[in-house]
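For this depiction, one protein chain was excluded, whereas all remaining protein chains were kept in their positions.
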Amino acid sequence: MKPYLESVRRLSRTGLVLFVLSVVASIVVSMQYCISQNNSRLLSLTQMFLPLMVYTFAGGIVMAFDGFSFLTRRADSDYYHSLPIARKNLFWAVTFAALTWIAATVLASSLMTTIVFTLTKTIFVPLYPLVAVPFYIVAAMLVFAAAAIACSLSGTILTNLAITLVVLFLPRFIQFSIARGVISKAILWSWFDLPWYLNPTTNIATGQIVVLSRVILKNEMFQFVNIAYSLVLTVGELFLGSFFFTRRHSEVAEHGAKNAKVQTLFACLLILPVVLLFSSGVMSATWQNILLVFGVALGCFIIYQTVVLRNAKKVLRSLPWYLVPALLAVCIYFGVQATGIAVRNEIPERSEITYVSFPGSDRISDTRSYSSMQIEKVHFTGKDIVDYAYVALMDNIDSVNRYGYFNYDVDPLSSSYIISEPVTFGLSNGTTISRILVFTNGNLLNTMRNANSEYYKAIHTLPPLDSVRTRQGVDVFDKEYIKSENVINTFYQEVEEKALIPYAEFRQHTVDNNYYNQNEQQSFGYLTYSGYVGMVRYYDYFEINLETPNACSAWMKMKNDGSSKEYLDLLSQICDASESFLDTSDSIDVTFTLYNLPFSDDTKQSMSFYYSRYGGDTSNSNGQYVELAKELTKLLLKSKPTTDPNALCIYTQWSGRAMGANHEYIGANEMIYPVSTYSEAYPGTYGDVVRQRRNRHVRQPERFDLLL
Amino acid sequence: MFQIDRFGRTPIYEQIIDQTQRLILTGVLKAGDQLPSVRTLSQELSINPNTLQKAYGELERRGICISAPGNGRFVTGDALRIVGEGMEEQLEEIKRIGRELCAAGIPVERALEAVKAAYEKEAKV
Partner (left out) sequence: MIKARKLTKRFGEVEALVNLNCNIPQGCIYGLVGANGAGKSTFLRLCNGIYQPDEGRVSINGGEVFDNPAVKAHCVFVPDELYFLPQSNMLRMAKLYESMYPQFSNERFTELTATFKLDPARPLNTFSKGMRRQAATILALSAMTDYIFFDETFDGLDPVMRNLVKHTLYDDVLDRGCTAVITSHSLRELEDTCDQLALLYRGGIVFESDVQNLKTSLFKVQVAFSDEYDKSRFEGTEILSFNKQGSVTNMIIRGDRAESKERISKLNPLLLEILPLTLEEVFLYEMEALGYSFEEPGAKGGERK
């Protein structure tokens, strides 16, 4: 106990500094986000605890180097080795002391972050802080363990750092190169389908670096199984460190490994990443590249050995060892190639397949769709669909083998639509095979999937309302949030009543361009929302169209309530002035969307006109619309607001400014500030300028025959 | 009690023994007197206690002092006699000095007178 307390005290200088830095950084970074305007999205765990990602490496290395600092100086090392404490106990006293500081820092930092988020009423996923604590503690300890091994092996800070980097990164780098190589060769594989021994996220320390470049794996990393694996790895490495520490010669202090053999080993390790370039698929194996890479590696080897050994004869004698990593790399290269092809061509027996499932192509994104999260869990056991998937697998493999990619010939006029989906085949022996397959007929796939009742339920299930945290880009604490309440409630009701598929991608697709704006397909807008279930954040949108007229009505009401004043007369004036703007900075931007226009084929369609001009524009680009625009604005003056989605109506959005004949801005006496919404595109808040986003549904009493 | 020359050529342990014997001879230390403890001596004279132990051990071996555990070291009754016995060899010394004096041409009467005077002086003390 006493040595432990003594170590805690001894580490307190650096431990406290890092503690304070980490906590302050957590507060500052959180505040920065929470107070900013743009804080209405659910942050990922990494984004929320960014300072802790830095701490993982800073804390782990600094604690180890400070805790074992006595090993780098002769006097210190001798002193500690003379004390009546078993070497093993000394090692573990330092380790547990470091753990204490690391745990305290991680705990305090996450706590402060959570407090800041809570106090500023910023939305976050509540499981994230809970997971962050063990995650970052284990990650930092994993780094500590690597550094502890390094400190136990050598006696200068520089060599300690070098060995730490080798222990921490080299094995995972090799694994990463192999994984990357196999994936790029197999083509049908993705990072999500790797077996656990090739998965880079099982090491949650180096994994954090990997996900910087392979963002798709971000969510993968925070699973309990990875934390557990890393914990086991940490404990194993600590025992290894203890072993080396106990056997260490005190006289190693202040010396790197002087032994020529050890230096040569190190040189081999250093050039290994270089020669692995081919295995990872980063470079293609042309003769020039091969000569270049192996030449550079040899050069590095010689330079390193010369600097370290300082003896030409020794360097020459060590040269043959260069062949070891070189040959190893060659073997790995061929291994990766063979494995990639083997993976690609792996086809189970049809009889072995018990089910297929679809993990969802949005698993690569930061946030998923709620629907795909539900579909992921469905096991499709129907013969038809399994056959279909099986045939797709064989076709994909065949095509990739022949062309290197999935080559498909699709008649552009046919009604097929092509989707690429990850597919998991469940085998009778309990294992699974996962591939990314291209399906030429997405509609057929969906139809087949529909036969499964769970799937049916999944595509009809809306996210639980209490898990939704943002709508239309504003979060639950925002006063604007309530405005879309009615829309979403009505939408949910109607979807349930009419058993609609609320998610666009699961409906049948056609290539007919005109289809989407006819009758029930007339779209009034999109209701975006996001939330979380457990650790997974989801994001999606619903199209509000005439399939759900009540929802459209609620939508229209929401929009109308959002625009308080009229200014239609100003719009009209500016439109008139737009024929010949007096000032080069004058402009007008207006969109008219008309709904339920009767067509001769008895369909009702919606159409949009977008009219835009600006004063400096000498080309008469939108000239043909000016008359239409003026007409429409005049009609608007005679209209009144409506919330009837089935009526013939106009939705208007505009902004602009113009100099009047009296050389004053039209409507200059109006002080109008633009409403700041997620869709705000126009900047500027000049007080003497009329800029207004006008959202209005109007009803027009007259018939008009301005049709295409 | 003792005067130790640490930097001389005579070993400390010999000096202690010699000086103790001299003190007994001259009657400063009588039978039954307590000798200073090792600790006191070691502190006073800045001498290694083991050296002192050794010196005292030799004195004990010769029978000049005796140690009563817990009480200290005391001069034995026989001490004077034992020390005296060692003095016999001093006669050889007188012989040697005599030869030197003779070789220097000093008459034997002067030598005898000197010896007599010494004896008288000692008897008076």
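In order of appearance the chains are A and B, and numbering begins at 1 in each one.
The rule we apply is simple: a contact is a pair of C-beta atoms (placed from the backbone, for glycine too) under 8 Å apart; a residue touches a chain by one contact, two chains touch by 3 or more.
Owing to the predicted nature of the structure, the values given are computational and were not obtained by experimental measurement.
Chemist: With respect to the chain omitted from the figure, which of A:156, A:223 or A:250 is a touching residue?
Modeler: A:250
Chemist: Any idea which of B:9, B:61 or B:121 touches the chain not displayed?
Modeler: Spelled out, the listed residue whose C-beta touches the missing chain is B:9.
Chemist: Given that one chain is not shown, which residue among B:23, B:38, B:59 or B:80 touches it?
Modeler: Missing-chain contact among the listed residues: B:38.
Chemist: List the residues of chain B that touch the chain left out of this view.
Modeler: Missing-chain contacts on chain B: residues 6, 9-14, 38-39, 42-43, 46, 48-51, 54.
Chemist: Which residues does chain A use to touch the chain missing from this display?
Modeler: 2-3, 5-6, 10, 13, 70, 74-79, 81-87, 89, 246, 249-251, 258
By our rule, only the chains that are shown with their structure count from here on.
Chemist: From the mean C-alpha coordinate of chain A to that of chain B, what's the distance rounded to whole Å?
Modeler: About 100 Å separates the centre of chain A from that of chain B.
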